[in-house]
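Only one protein chain is missing; all other protein chains are in place.
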Amino acid sequence: MARKEYSFYPGCSSERKASASNYMVSVESMCKTLDVKLNEIPDWNCCGASIGYAEGGELPRHIMNARNIAISEKENPGQDIVATCAACWLGTKETQERITHSGELLADVNEILKEAGLKYEGKQPVRHMVEVLIEDLGYDELAKPVKKPLEGIKIAGYVGCQTNRPFGVLGESFENPKYLDKLTETMGATALDKYEEKVTCCGGALAFSEPDKSYVQIKKIIESAYDHGADMIVTPCPVCQMNVEVYQGQINKKFGTKFNIPVMYYSQLMTVAYGGSAKEAGLDGNIIRATKLEEIAAKK
Amino acid sequence: MADIKIGAYICKGCGIGERLDTAQLTLIAQKEGKAQVVREHEFLCNQSGVELIKNDIANEGVNHVVIAACSRRSKAETFNFENVAISRANLREGVIWITPADEDKKEIVQEMAADYIRMGCAESAKMQIPRTNPNLGNNKRLLVVGGGITGLTAAIEASKTGYDVLLVEKSASLGGWAAKLHKRVPDREPYAEPMDTGIADLIKKIESDKHIKVNLNSTITKTSGAPGQFSVDISTESGSTATENVGGIIMASGFTPYDMNKLPYLGAGKSKDVVDQLGLEELAHAANGGPIKRPSDGKEVKSVVFVQCAGQRSDKEGELPYCSGHCCNTSVKQAMYFRNQNPDIDTNVIYTDLRTPGNGEDFYRSAQNKGVIFTKGKVNEVTTGSAGLEVKFKDLILNEDVVAKADLVVLATGQVANSGIDMEAQLLAEAAAAADDKAAKDAGEAAIERVEKPKGVSILNLTYRQGPDLPHLKHGFNDSHFICFPYETRRTGIYSAGPVRRPMDMAQAIEDATGAALKAIQAVENASLGRAAHPRSGDLSFPEFRREGCTQCKRCTVECPFGAIDEDEARYPVFNESRCRRCGTCMGACPVRVISFENYSVDTVGSQIKNIDFPDQFSEKPRILVLACENDAYPALDMAAMNRFQYSAFTRVVPVRCLGSINTIWVTDALNSGYDGVILMGCQKGDNYQCHFVRGSALAHERMSKIDDTLKQLSLEAERVKTYEVAITDIERAPALINEMAETIQKIGLSPLKF
Amino acid sequence: MTDLNKAMVETYRNDFLKEVEANVEEGNWVKMCMQCGVCSGSCPFGPDWEHPPQEIFAMIRAGKRDEVLKSESMWMCTSCYNCIVRCPRELPITHIMHGLANYAHRLGIAPKMNPTRRFAKIFWDNIAKSGRVNELELSIRLYFMNGFMKGIKTGLEMLPVGLGMLKTKRLNPFGLFAHGGIKRKGELHKMLKKAYEIEDKRKGFAK
Partner (left out) sequence: MTDVVATNETILVVGGGISGMTAALEAAECGKDVVLVEKNPSLGGRVNQLYKYFPKLCHPTCGMEINLRRLRANKRIRVLTLSEVKTITGKPGDYTATITISPRYVNENCTACGECEKAVSTEITNPYNYGMDKTKAAYLPFAMAYPPRYVIDPSLIGTPEAEKAKAACKYDAIDLGMKEETINFKVGAVVWATGWKPYDAAKIQPYGYDRYPNVITSVEFERLMDPFGPTGGKLVRPSDGKEAKNVAFIQCAGSRDRNHLKHCSRICCMASLKQSTYVREKYADDANVSIYYIDIRAIDRFEDFYKKIQADPKVKFIKSKVANITVDKEGNPILHGVDTEGYHRYDNSHDLVVLAIGMEPSVDASRIMPGVKADASGFIDIHATTEAVFGAGCASNALDVNRSVQSATAGALRAIQVINRVSRAEA
């Protein structure tokens, strides 16, 4: 019996051989160490993401999320729904909020869910993994398993948008959230005390459709990290991770910069700090290798 | 008047004992100051010190006390004895704190202290304990002028407090404009819906209140007298006139809506379907919850445009420069009339700045929530097109010229105060007519004699020498000029309230009326005790004049900032003590120095100026006289002392009630008797004057501007006399000005008149 | 002009605000804007907006139907939610922008070539089909949405990215065939169909 159990919503990008598969790997190791059990929602579907609006409209978009919630309530009763992906978390939470505030929507949703013999109750809180870490366990608990403090590593805590706005993490400010820094400090690393682009938007889905405009954003995010001497960037969001990491080459080409900074997930840092191997931390999943982390991971 | 027995008490505390030779000061008090009792004390303001004084008063018959210690501004409560004339010699802030402790300065510092002892005793000798005003008025009934929401509130509140009220309303019914409103802007949570005006209940209350006597169809044709003893002629339309006596007056004559026919470019007068806000209230009244119909053809209004700031906040000739404050909330309310009745009616409010302060913000939000559209734009023209009215405006957000069609257009016009005749303004107007400034000023003064038939309709018809109504402040409103003292009018015992004072809405008018009621009550209470009103509240002294000396020149009547002084048939001044604010401007104005107050007179000040020791011309010790306003300049010097800023030990400072009370003859006397320089320190004058007696500082500057000729006659340099505006915050500047004078004297040498 | 669009113009005449309130997600908030502009200033793609949100609200009130619905502006929304959290009137601006874009798209008057509109459609089709994102299919379709040659070009530009993802096993080369999506696809399709029916009924899209 694990000390905590959650109904888990991994999201598309976390699938094997998908863009955030390494996130998933590290989350699994992290949770193992923390003795947190994640019960995947059976046959979960895509959240529709924010970009889903254009074709999806309102109801169809909500239905995608309502289905997941309904399945979760049926299969993993009494458990909070936990997502690791910012977009999944936001999409699901948004749907839940909207339904709680609209009887009409609730009726529609349930009428539609009948098609699949499902029912929406909306009793399970929808939470992001970092909320679980911070609120249910707390920094002290998170510090306990640290075997290899990430000493000497300077980290830019890039929070981005969707874990931060509009809901955000309890007690954190939209403009200057501190939880990611606290998290990295807890792992023994050094968080940048100044990082102006902490909550700057990476362009999100528009990195696909409007790459050039997004590059401008991403460039700011990376530049500021460099300016303050960061060794790597850490983020809680797969979209941010992907956009900030994989386009560095394009940006270098476009702006003549020489960016080559690793962009990690908090769960990767934690796994390494907890003594996990490079593999367990999914470090091999990063295009720009975090050599400093790999060294620590390699240390016996 | 009992014999004066002066007791002088010299404190040695706070370093006075260490810095000064108090024994010598004692001698001076005895020999020169003629103090019968003189005592030194280690620490005068502590219990034993105060007991000492009390004991002398009780057992030694001391009735004039000179406290030689700290500034008159400190320990005032401690050194406060009943029925005793008190003078203060300022040895701490005035001497030891502003001079260096160096040995070589000891002599001049001691001289400074000695002079303050002389001055204190001299003042005391000339002072009298005020026996209160002989012409008390005990009438405590209040006259309320105007039966609108302001007047009704003032009346009911005064009655609730236990005072009788006489209410005069020129129209045939009570309620004023408020009674014509369909609903009012909410003044309570949740600030979301128009609410009942409540005026009907209020009128009922008034009519059933036996302490309130209502006169309808009545105007005031004559007001004379003073607080506690006003006599008022009330005339009815029918022509009958009754005389009533009251103690205090609340002027709540309200406003007249700006005449929208002056705005033809906004369609006013051209189409029946262009109305002002009061016009819309009538339509709403008529509709009484049903669909509002437009005047032209009775068609149900389907679209309405509200034009904010119509003829207001404008530089155009004949339009109002100010903002009437309530109109944004009023349009919000009126737009709700439409949306609440039928949510499909287009309601568009076109504004430049939407002004809904305080919780009005909730009301604004509520209107938006009801679908009222607010457009930031500037309306240029309203025309009558085939399909109805067309409002041509510039959309300031989308930055383009637009035309909005509407069945009805509401012009948010402003409030014009019913404030009567502003004599001063008319005088200045005449004055301005004259060519250059000098001439203009003379003309202005001369004109006071002339304006017998002032233009306009008076509200109060005061028989006062200085005009029939309260002076206006700005734009025809007679608001107070003082931010800290919003009720201070320039006619004692007469307080204005409501939109006659400042454009305002009902909620503010009600609050204002309640405050004004207190002030009027306060005025009658103090009048009955012979006490002065603000700012010298409680002062029991009052002006008197030596009839045989008076030349009937009328300077006093002309210059009294409060119109307190009239003239009798023989053209002698009549002081109306209860109207007087005790500033002493009349005293300063009098060329023959016949006007005085018991505790503040030509003598009390003059003797202080004279009674100092003038060293011979060879000693190279100049003397500088500083006459300082007791409210601003004197505190500034005190605070300079607290910061240990130094100024010349040759200075002798005399506090005055107001610069206006300074008689130029003091200055010439001072120079004659051997002062080398004279400085006057008063408050800011001009449009933003800070003088709490309104004209005092300005008058002093005027008078002093003429002193140069006198100086020439005395063959003295003009630099020897300076008049400054000094603010209470000029803590560094005030001492600097004194030191400047000291240097000047160093340069030009001691006064030749010392010889 | 599409029939649907004609129909809407008919129904609402010149009252565009009413149309927006009825048919656009969170459209009934538009009237609450007080034109402070904090949203316009907060948008990361702000400079790329021809008409920033607050101006769009003003335009809606001013009845500028075509300018609004045919605008590229709403398609610049990156869903960063800066505007929402700063709005002093608590308008759900992000959703209103999404709603306007969706509405224009449904009416068939949204800018045809707008890349975000087209990507959004591809994305939705992608997930609606299998229930989950197939990233490879998604990116390939995206690259080729502007035609074959352009697609090759974009593909080549993006090659390093793709290879990187491939090397790190974050892209499945066989995804096009192997990727399964969810099991109960039929069930999802039925639900979506129903959802569209209801939404169209509510928004008067139903023929």
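Here the chain labels run A, B and C in written order, and each chain numbers its own residues starting at 1.
One rule holds in what follows: a contact is a pair of C-beta atoms (placed from the backbone, for glycine too) under 8 Å apart; a residue touches a chain by one contact, two chains touch by 3 or more.
Computed from a predicted structure; not experimentally measured.
K.L.:
Quick check: which displayed chains does the absent chain contact?
P.N.:
Listed by label, the shown chains it touches are A, B, C.
K.L.:
Specify the residue from the set B:362, B:430, B:567 or B:603 that touches the hidden chain.
P.N.:
With B:362, B:430, B:567 or B:603 as choices, the missing chain is touched by B:362.
K.L.:
Using the touch definition up top, pick the residue from B:134, B:162 or B:239 that touches the left-out chain.
P.N.:
B:162
K.L.:
From the listed residues B:354, B:580, B:609 or B:707, report the one that touches the chain absent from this view.
P.N.:
Only one of B:354, B:580, B:609 or B:707 touches the chain omitted from view, namely B:354.
K.L.:
Go through subunit C and note every residue touching the omitted chain.
P.N.:
Per the touch rule, subunit C residues meeting the hidden chain are 34-38, 40-42, 46-47, 51-52, 54-55, 82, 85-86, 88-90.
K.L.:
Name, in rising order, the residues on subunit B that touch the hidden chain in the full complex.
P.N.:
Counting over the whole complex, subunit B touches the hidden chain at residues 13-15, 43, 45-46, 70, 74-77, 80, 157, 160-162, 187-190, 313, 321-325, 353-362, 376, 396-399, 474-475, 477, 479, 481-487, 502-504, 508, 511-512, 514-515, 517-519, 521-522, 525-526, 534-535, 537-538, 631-632, 635, 639, 642-643, 683-684, 688, 690, 692, 727-729, 731-732.
K.L.:
For the chain that got dropped from the picture, name the residues of subunit A it touches.
P.N.:
173-176, 196
In this text, only the chains that are shown with their structure count from here on.
K.L.:
Go ahead and note the Å separation of the Cα centroids belonging to subunit A and subunit C.
P.N.:
Taking the average C-alpha coordinate of subunit A and of subunit C, the gap between them is 23 Å.
K.L.:
Could you work out how far the Cα centre of subunit A sits from that of subunit B, in whole Å?
P.N.:
67
K.L.:
Among the residues of subunit B, which are close enough to touch at least two other chains?
P.N.:
Not one residue of subunit B touches more than one other chain, so the list is empty.
K.L.:
Any chance you could list the residues of subunit C touching two or more other chains?
P.N.:
Where subunit C is concerned, no single residue meets two or more other chains.
K.L.:
Taking the touch rule as given, give the residues of subunit C at its contact with subunit A in the complex, in rising order.
P.N.:
Residues 25, 44-45, 48, 76, 78-82, 84-86, 94, 98-99, 101-102, 105-106, 115-121, 123-125, 127-128, 131-133, 135, 139, 142, 157, 160-161, 164-165, 167-172, 175, 182-184, 187-188, 190-192, 194-196, 198-199.
K.L.:
Which residues of subunit B touch subunit C in their complex?
P.N.:
The contact residues of subunit B facing subunit C are 354, 364-365, 368-369, 371-376, 395, 397-398, 402.
K.L.:
For subunit A, which residues are in contact with subunit C within the complex?
P.N.:
12-13, 15-22, 43-46, 48-60, 62-64, 67, 108, 111-113, 115-116, 161-162, 165-166, 168, 174, 200-201, 203-206, 208-210, 213-214, 217, 246-247, 249-250, 284-287
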